[in-house]
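With one protein chain removed, the remaining protein chains of the complex are shown where they sit.
Read from first to last, the chains carry the letters A, B and C; within each, the first residue is number 1.
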Amino acid sequence: MSGPVLYGLLGAALVALGLFGLVVQAAVLRKILAFNLLGGGVFLLFGVVARRTAPAGLAADPVPQAMVITGIVVAFAATALAVAMALRMYQITAAVTVSPPPDAQAGDA
Amino acid sequence: MTATTPAGWLLVVALVLPVAGMLLAFVLGGRAAERLALLLLGLGVGVGVAVSAAVLRMGAPIVYLPGGWAPPLGLALVADGVAAAMLLTTALVLFAVALFGRAAHATPPDQAETRAALAYWCFLLALAGSLAAAFLGGDLFNLFVALEMLTFAALSLACLEGKPSQFRSELRYLLFALIGSVLYLLGTALLYGGYGTLDFRLLAGRTRADLPTLLAAALMTAGLAAKMALFPLHLWLPPAHAGAPPAASALLSGLVVKAAFVLLLRVWIWVLPPLPAMAAAPLLAALGAAAILVGSLVALRQARLKLLVAYSTVAQIGYLFLMLPLVLSGAAETASHAWLGGLLQAGSHAFAKAAMFLAAGLIATALGHDRVTALGGAGQAVPRAVFAFGLAGLSLMGIPPSGGFTAKWLLLTSALGDGQWWWAAVILGGGLLTGGYVYRVLAGTIAAPPGDAPRPRPLPHGPQNVALGLALISVALGLLPLASFGLVQIGRPGALGALP
Amino acid sequence: MILDWLLDGMVALLILAAALWTLAAPTPFAAVIGFVGFGLLASLAWVRLAAVDVALTEAAVGAGATGVILLQSAVRLRRGAAEVAAATPGRATTLLAGLLAGGLGLGLALAVLALPATVPGPAAEAAARSAEVGLGNLVAAVLMAYRGLDTLLESIVLVFAVLAVWAMGPDRHWGGIPGPRFARQRDGPLALLARWLPPVGIVIGIHIAWVGADAPGGKFQGGTVLAAMWVLAWGAGLVRPPSVADRRVRLVLVAGPLGFLLAGLLGAVLDGSFLAWPAALGKPLLLLVEAAMTLSVAAALALLVVGPPERRA
């Protein structure tokens, strides 16, 4: 019974770290990295849950595990799109953050 | 409860048609993509009507179990009244927007495929499929996948023009959407850990008010609120929606936020146990009220027409949250009226806001700019677009007869009837402020053009008629007798099929 | 027992350290390296959680494919230190974010501890009925049968993503070749690796996809290995990505999801239910769809790594 609880706490810590990074870090690439850490934490919690919903005779419940596989692939696709957009934005405007320029808060969009 | 019902196959059709169409359109490309999209989006209206008719006829949700696997092992597709009504709304708006974009994204027979045209037609179909998945999904994890599909489709449409100025705001939109999804997913992990299923109809009535469940609901609510741009998480929406091309703005504001809204209802009305939901609902409604007031006030002060319309979206989304404390309050009649009012607000706002964004786009094209202070001459150049803007404005303000009026009136009366008069005050105040910004635009467009300005360019009637048609639907919703909306009550917990 | 605790504790600590490094690393490049390490360590955690299928996916897609994309962008996004410094929130916001994130972490930790120790889930039924599907690997049975709709939609998400990424390119390059161009390596270690590894890697990728029916593995993991082999050859300048206008590439991209859909419709006709595997056609149809999915996943992953069109065909 040791593993799941420990990894559950780790998942919680990763979610907190990822969320903190998403808010505090300015560069888009760092935000994307933080998003992936946050996602990793969420997936780990699914893994922990899979150990608890397993019936006698099975090491783990395959349903949440399949969900994590789906989730990892979707997160990869999202990362690829975010990176493509970030690179394009950098190419056109040389910007590496998404914070609005201070003078254009409500201006041209 | 967990078996495929008669007419359940319609749900498969609703999902498979647009999705398979997108895959084929992507392979065939060019002109074929355009034709396929127009054909399938047209058929989609028929499917939407058929699903609604089937739900009405049965008087109960229709269900389909893919592969025949019943939840909790498998997952279900479910069309209750909400899903059917939203599916039909979606189909109508999508088809209208497809017609609107026909001229701009046509591929003539002798020309090569272009980036924008292929992306436009493919992602219209993708959006139709994603929204169908989001409305019909009966499993909270399946709904997560639908939300992600929706993000991809919506974002690609928003970036269609490839303008340098828009990447920053659209990328911020993407980040908010992704954070929203991942918080939602976190909630589903906790729910699965608590109950061993994510089917919202199986969860209904089974959930306990313990820490994992309440935290899950809070996380899912926060994630969905970020996707819906609920105050104070609204700052990403105006630049993202205003920076997109008009057709995309219409879909983002009109439809995409509504998918998150339906999921929010699934969580609050089906999954959350009633007591904590009742206790927490006023908090969400207070944020909604703040959104109405702040969004309307900021819209009033906007210098650019599209940003004005986008801030109006922030405000109008606020109304959707007002329904929660009223629906959960307990009194049967209040709940049923507020439920109808909220859903009618979602539907009529979809038509009205789509019309408004399309009209604003046409006005901007005719004038060559979209500064609110220099709209003179638009009335002569694109009269139908201006008329559409005005009609849609009536619905947003809540002036009778319009869908928006009926929606706000229902919310108002149920608030007063339940003694929660403060929400009524917000509704009235929001209506006044909305009147202010709509009047500001209309007065400007009717004025004569300034002497030194270039002459506005008259535009063809076709796209203007589309905007007008959508605006007329949003008005016509207010002409129907209340009993004709019995559809949306079907399948609501506690409704027992009672008509209002 | 003690040994288990020790091992799990060490893995958890290392993961936490890698995550902290990813957040705090001095350069974006170093941060991405930290993230790849995080992914590899996370797959160890997945093995410890009795989820070998997930471990393979995490290593292949989470650490590998995501890592390659992020590394590329770290190399390309080099400037902008001043902009980042200007946009970095002040101490008050940081403190607030810390409190918010810390509070959420604490709440989550308490919620995890408060979860019921055993919950009756669908797992028993999943195991009991796996013979009906003919898949010995339960995770594969969930992915292909019980929750086939998730997998269908997920494979469609990959097609959305490829078109979305392509559509990020400029108008003038539509119909052109995606991604940066790499000089052809005539000799040196990269040329050697790009010639020697792919033949072996392709066999391994197909093997991983093939055994997925009854053992850990499957189309996403195997497809990633196939994609990696192509990306390696691309990086060494040995192969050129196809034009985005090439209909054959688009066909490969949609073959998996479209095949899955068609098989599902066939199930509706033959077995009365969409996404039911027709008993009459049985295993061969399943294998055909799995093969098409592996191919499509490989193509989608490779093209997502390559990015939008950047030059004329």
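By our rule, a contact is a pair of C-beta atoms (placed from the backbone, for glycine too) under 8 Å apart; a residue touches a chain by one contact, two chains touch by 3 or more.
By definition in this document, contacts and distances are computed from a predicted model.
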{"item": "Name per UniProt, for the chain absent here [options: \"Hydrogenase-4 component E\", \"Dihydroxyacetone kinase subunit DhaK\", \"Nitrogenase iron-molybdenum cofactor biosynthesis protein NifE\" or \"Na+/H+ antiporter subunit G\"]", "value": "\"Na+/H+ antiporter subunit G\""}
{"item": "Which displayed chains the hidden chain touches across the whole complex", "value": "C"}
{"item": "Residue, one of C:20, C:47, C:114 or C:197, that touches the chain absent here", "value": "C:197"}
{"item": "On chain C, residues whose C-beta touches the chain left out of the figure", "value": "188-190, 192-193, 196-197, 200"}
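We adopt the following convention: only the chains that are shown with their structure count from here on.
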{"item": "Mean-CA-position distance for chain C and chain B (Å)", "value": "31"}
{"item": "Mean-CA-position distance for chain B and chain A (Å)", "value": "26"}
{"item": "Contacts with 2+ other chains: residues of chain B", "value": "73, 141, 145, 148, 152, 155, 159, 186, 190, 192-193, 196"}
{"item": "Shared interface positions of chain C, touching two or more other chains", "value": "108, 112, 115-116, 119-122, 126, 146-147, 150, 154, 157, 160-161, 164, 168-169"}
{"item": "Contact footprint of chain A on chain B as seen in their complex", "value": "73, 141, 144-145, 148, 151-152, 155, 159, 164-172, 174-175, 178-179, 182, 185-186, 189-190, 192-193, 196, 238-239, 242-243, 298, 302-304, 306-307"}
{"item": "Interface residues, chain A side, partner chain B - complex", "value": "15, 22, 28, 31, 35, 38-39, 42, 45-46, 48-49, 52-53, 61, 63-64, 67, 70-71, 74, 77-78, 81-82, 85-86, 88-89, 92-93, 95, 98, 100, 106-109"}
{"item": "Chain B-touching residues of chain C, taken from the complex the two chains share", "value": "107-108, 110-112, 114-116, 119-122, 125-126, 129, 145-150, 153-154, 156-157, 159-161, 163-164, 166-171, 174-175, 245, 247, 250-251, 253-254, 257-258, 261, 264-265, 267-268, 271-277"}
